[in-house]
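With one protein chain held back, the other chains of the complex are shown just where they sit.
Note that the chains are named A and B in the order they appear, and that numbering of residues resets to 1 at the start of each chain.
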Amino acid sequence: MVDVIVFAVAGLIVLAGGLGVVLNSNPVRSALSLVASFFGVAVLFVLQEAHFLALVQIVVYAGAIVVLFLFVIMLLGVDEVEDLSIEPLSGQRIGGLLAGAALLVFLLGGLFLSGGDEGAVAVTGTESVTQPIDETQPNIDNLATDLFGRNVLAFEATALLLTIATVGAVVLVRNAGAEDLSVDEPGRADH
Amino acid sequence: MSDFLRQYLLVILFALLAVGVVGAFIGLASLLRPNRPSKGKLENYESGVDPVGSGWSQSQIRYYIFALLFVMFDVEAVFIFPWATRLEEYGYFGLLEMVIFIAILTLGLGYAWRKGVLRWA
Partner (left out) sequence: MTLAFLAQQTIERIPFDSPTIDWHAFAPEAILLAWTCLVVVVDMVGLERARRFMPGLTGVGFLLATIPVLTLWNDGATRSLFEGAYVVDRYALALKGLFLISGYVVVLLSTQYMADGDYYDSEYYILLASSVLGMTVMASARDLITIFVALELLSIPAYLLAAWRKRDLKSNEAGLKYMLMGIFASAIMLYGMSLLYGVAGDTRLSVIAEKLTSEGTKPLLTLAALFTIIGFAFKVSAVPFHTWAPDTYEGAPTPLTAFLAVASKAAGFVAMVTIITTAFPGQADVVEPFMWVLSALTMSIGNLIAMRQTNIVRMLAYSGVAQAGYIMAPLAVYSQTGQNGVSAASAIVNYLIIYSAMNLGAFAVVIAAARKTRSGEISSFGGMLNYAPGLTTAMTVFLFSLAGIPPMGGWLAKWQVFSVLLQSESTWGTTLALVAAVNTVLAAFYYLNVAKQMWFMPAPDGDTSRVRVPPSLVAALAITVIATLLSGVTGLVPDITDFGSIALGR
């Protein structure tokens, strides 16, 4: 019972955060709504007894990634307001809404129609053919055996990916041909 | 309620305590303190000098590199954590993997340093 309540509350936080991201006109508020959403997801992870993932969710996503988002928002300048009343293509928004709604119906239909033979509602997870992870084993071990065992290649590739991100950011930030390797100043890009 | 969630009850209690303490202090203060709003009090604080422009001004792009490096080492820490909990179990294979992983990431940091984007001049 408590599980259901925790799930409902966390789910509501996730959805409210998501709506906040989309509906807020101030991007800083959107970013902070995203933090709320991430916290909700972290609680959902806890509910699934995946504490390490919950920790990662908070440390990496709510901590680092949103900070990066905020830097980008500040970089672009929050005070620059874009007029959202202009639609580049007429009917674009309504079309987008309809497409989104259609996708939602399609997805929910797909999920609920895939139930067992008794007509039971079976959303993903209950259909899974794997056993639940043994509760006596810490799931950080499960994660590590996978990460350092079978997926070691993906693990090393991730390191390269992060290095590539740095290289790319340095290139896009540095000023072309500057002797002292100085950094581009905002708003002074010479075209 | 599962045993597992009961352990997290403590987390909720701490959260409630934190909210309660802060709320109590601020609430108490608002009851006790004199209330005389003025324009000067609402200004942004900028190290004591008169503030210039708004607080929402555009920031420098060089902060971005620092934020990115922060994300990078955050992710690195996340990957090191499962390994560090059981060093012996993963043995030399795990050690080799982790050395390669950290070496590649250090390369990224060294690159940024050598290209001078970490200098603040």
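Definition applied: a contact is a pair of C-beta atoms (placed from the backbone, for glycine too) under 8 Å apart; a residue touches a chain by one contact, two chains touch by 3 or more.
Predicted model, so just to flag it, every value in this text is computed and none were measured.
Which of A:L12, A:L76, A:L97 or A:V171 touches the hidden chain is settled by the complete complex: it is A:V171.
Remark: the omitted chain is touched by one listed residue; of A:G18, A:G63, A:G77 or A:P138 this is A:P138. The omitted chain makes contact with chain A at the following residues, 106-107, 109-111, 113-114, 124-125, 127-130, 134, 136-138, 141-142, 144-145, 148-154, 156-158, 160-161, 163-165, 167-168, 170-172, 174, 176-177, 189-191. Remark: the residues of chain B touching the chain excluded from display are 85-86, 88-94, 103-104, 107, 110-111, 114-115.
We adopt the following convention: only the chains that are shown with their structure count from here on.
We define each chain's centre as the mean of its Cα atoms; on that basis chain A and chain B are separated by 18 Å. Chain B contributes residues 1-2, 4-5, 8, 54, 56-65, 67-72, 74-79, 81-83, 85-86, 90, 93-94, 97, 100-102, 104-105, 107-109, 111-112, 115-117, 119 to its touches with chain A in the complex. Within the complex formed with chain B, the residues of chain A that make contact are 1-3, 6, 46-47, 49, 52, 56, 59-60, 63-65, 67-68, 71-72, 74-79, 135, 140-141, 143-144, 147-148, 152, 155-156, 158-160, 162-163, 165-167, 169-170, 173-174, 180-187.
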